[in-house]
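Structure in C-alpha cells, see below.
Excluded from the complex is one protein chain; the other protein chains are retained at their positions.
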Amino acid sequence: MTPAGASPSAAALSAAARWRWWEFALLATGLLSWFLLPGHALLLNEIAILALFALSLDLILGYAGIVSLGHAAYFGFGAYVAALFAKHVLPDPLLGMAAAILAATGLGFATSGLILRGSDLTRLMVTLGIALVLYELANRLDWLTGGADGLQGVVMGPLLGRFEFDLYGRTAYAYSLVVLLAALLFCRRLVHSPFGASLQALRDNPLRAASIGLSVRRRLVAIYSIAGGIAGAAGALVAQTAGFASLDVLDFHRSADVLLVLVIGGAGYLYGGIVGAIVFKLLHDAISVLTPQYWTFWLGLFLVVLVLVGRDRLVRPWTWWRRQRT
Amino acid sequence: MLTLLFDGISYGMLLFVLAVGLAVTLGLMNFINLAHGAFAMAGGYAAVLLMNRAGWPFLATLPAAFVIAAVAGVVLERTLYRPMYARSHLDQVLFSIGLTFMTIAAVDWFLGSQQQNLQLPPWLQGRFDVEGIGIGKYRLFIIGVCAALTILLQWVLSRTRFGSRLRASVDDPRVASGLGLDVNRIFALTFAVGSGLAGLGGALGAEILGLDPTFPLKFMMYFLIVVAVGGTTTITGPLLAALLLGIADVMGKYYVPKLGAFIVYTVMIVILTLRPQGLFGRSVAR
Partner (left out) sequence: MRGADDVVLETRGLSRRFGGITATDRVSLRVARGARHALIGPNGAGKTTLINLLTGVLVPSAGTILLEGEDITALAAHRRVARGLVRTFQINQLFAELTPVRSLALAVSGRLGQSARWWQPLGLGSDRRVAERCDRLLADFHLDDVMNQKVALLPYGKRRLLEIALAIACRPRVLLLDEPVAGVPEGERQQILETIDALPAEVTVLLIEHDMDLVFNFARRVTVLVNGAIFAEGDAASISADPRVRAVYLGESHDALPTQPAMDGRHG
C-alpha cells in the first residue's frame, strides 16, 4: 500500500474507505446482543433477516438507482429453494444456504436484462411484474411448493453438525447474525471499490458514466444479480429458521416493507438497512400491541408522513416547524 | 369464443375508464400515483352504499360515484399531492402506496373485509343470445357507457379549448405556463376528472370485478399495465392497451386456467423490455 502521506488523493481515498468508529460500535452491539438479550432472540433474528434483505435492496436502490417494487421475488425464491433443498436433498443448513444464494443470483442474472432500459415507471412495472409472476408460479405449482398452504415439514439439520435449531431461536439468531455480517463485509468491500464507485456514477449520471468508458449494462447486470443473491440468502434464513415457506415470502407487502425499511434507515451508505430494520420491527411490535389488525393503516400513515416531511427532517424534530428552505 | 371476445372487450373498456385518469396524471404531471385504485374503490363503495343503504336506483349511483371520487381527488390534490409533484419517483411511489394502505385499512375498519354485493336492476340482468353469442346485458351496458365516455373524452381533448390547453401542458408544462396557461388549475381539474372516472369505473365494475378492501392492490397492476403499455401521450394508446389486456386476460383465464394472470404479466414484461416506452408511447424519456 502506498504511504498515504505522500499523495493527497491517496489520503482522501483511503480516508473514505477507512472503518468508522460507529461501524465497529454497530457490529459490536450486534454481536453483544446475542449474549445479552437471549430472551429476544426470535425478534432479533427477524430484525437480522430483514436487515439483510434491506442491504440487498440498498445495493440496487441506494447505489445503482434502480427503483424496485418486486425485490421479494428473489427473497421468496431463495426461501423456497432453501426449503425444497432441505426437504428433498439434504437438511444441512449451510449447503441449503449455498444453493439458495446460487439460485437467487441466477434468477437475478436472468431477469437483469429486463431492467436495463426504460424509465422509473417501466422498471417499477417490470420488477413488480417479475414478483407477481413468481407468486403466481408458486401458487400454481402447488405440487412442488404446497401452494397456498405452504411448504410444510421442512426439518433442518444441525448447523455445522453441532448446533440444533432450538425453539428459543438462539442458534437461529447466531446463524442470521453471521450471515448478515459476512454479507455486510462483502458489500462494504464492493461499494468502496472502483466497481462500487462506478455504480454510484451510473446512478448519478448514466450518460457521463458511459462517456468515461464505463459499461452501464454490464454493471447493472452484475449488481442486480448480486443483490438477488443476497436477497435469496435472507429468504433462505427465513425458511431455515422457521422451518417453513409459504406464498407470503413472495407477497407484495414484503417488497413494500423492505422498501420502507431502507427509506427509513437511509439508502446509499450501506447501513441504512440495519437501522431501518431495527426501527421498523420495533415500531411494528409496538403498534401491533395497540391495534393488532390495523397495522396497515399506521404503516401507510407513517409512509405518507415520512415522504411529506422528508426523511432528513423527520429524524430532527426541531426542524418540523421551521419553514423549509428550497 | 365470440362470447369471450365480447366479455373481453367489456372488461377492457372498463379497465380503460378506470385507468385513463392514471395515464393522464402520469403524462401531465409526471406523477406515479399508485393510489389511483383507491379512488376507484371509493366510487365503488359509494355506489354500493347508496344503493344498499339509501335505496338509490342503480343509474343514479353512477354519477354520484363520479362526483364523490372527483371531489376526493380535488381535496387530496390540493392538500397532499401538490407538494409531491416535484419529488422523485421513489418518493411518489412510497407516498401513494402509503395512501393506498391507509384507505384499504380504513375501508376494512368501517365496512368490513367481505366482498360487497351490488344488486343490478332487473333490466340489466340476463343476456341476449344473438347467433350463438351470449351478450350479457350488463356487459353491453358497460361497453355503451364506456364507449360514450371515450368519445366524450376524445371530443374534449381535440375540440375544446380546455382540451388544447391540456394537451399543451402534457407536451411541455414549462412552455405552457410560459404561455400563460394556469397549469396548476389544469392539473387540479384533470386530476379531479381522472379520479372521478376511476370512481365511476369502480361503481360500474363492482359487479364484475368484485369489490372489497383489497381492490386497489389487486388491480393496481392492471392499471399500470394499461398506462405503461399504452403510453401517456394519447387517449387511443391506453384504450387499445386496455382492450388488449381485457381480451387477453379473459381468454387466458378460460383457455389456460392453470396459468391465468401469469400470461398477462409475462406478456407485459416482454412488451416493456422490448419497447420501454410502451406499445403506443412516445420514445422521449422524461
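When the chains are written out, they are named A and B in that same order, and each has its own residue count from 1.
What we mean here is this: a residue touches a chain if its C-beta (ideal position, glycine included) is under 8 Å from a C-beta of that chain, and two chains touch if they have at least 3 such contacts.
Here the structure is a predicted model, which means the values were calculated and not measured.
Trainee: Taking the whole complex into account, name the chains on display that the unshown chain touches.
Mentor: Taking every chain of the complex into account, the missing one touches A.
Trainee: If I consider the whole complex, including the chain that's not displayed, which of A:I49, A:I115, A:A201 or A:L237 touches that chain?
Mentor: Looking across A:I49, A:I115, A:A201 or A:L237, the contact with the absent chain belongs to A:A201.
Trainee: From the listed residues A:L13, A:L43 or A:L181, report the one that touches the chain absent from this view.
Mentor: Touches the omitted chain: A:L13.
Trainee: Which of A:L43, A:A98 or A:V216 sits in contact with the chain that's absent?
Mentor: Hidden-chain contact among the options goes to A:V216.
Trainee: Write the list of subunit A residues that the hidden chain touches.
Mentor: Spelled out for subunit A, the touching residues are 1-2, 7-10, 12-14, 16-17, 189-190, 192-198, 200-201, 203-205, 207-216, 218-219, 268.
Just so it is clear, only the chains that are shown with their structure count from here on.
Trainee: Roughly how far is subunit A from subunit B, going centre to centre by Cα mean, in whole Å?
Mentor: 33
Trainee: Name, in rising order, each residue of subunit B that touches subunit A in their complex.
Mentor: 26, 32, 80, 83-84, 87, 89-91, 93-95, 97-106, 108-109, 217, 221, 224-225, 227-228, 258-262, 265-266, 268-269, 272-273, 276-277, 285-286
Trainee: Quick one: which bits of subunit A touch subunit B in the complex? Just the residue numbers, please.
Mentor: Interface residues on the subunit A side: 61, 67, 69, 113-114, 117-122, 124-126, 128-130, 132-133, 136-137, 140, 252, 256, 259-260, 263, 293-294, 296-297, 299-304, 306-308.
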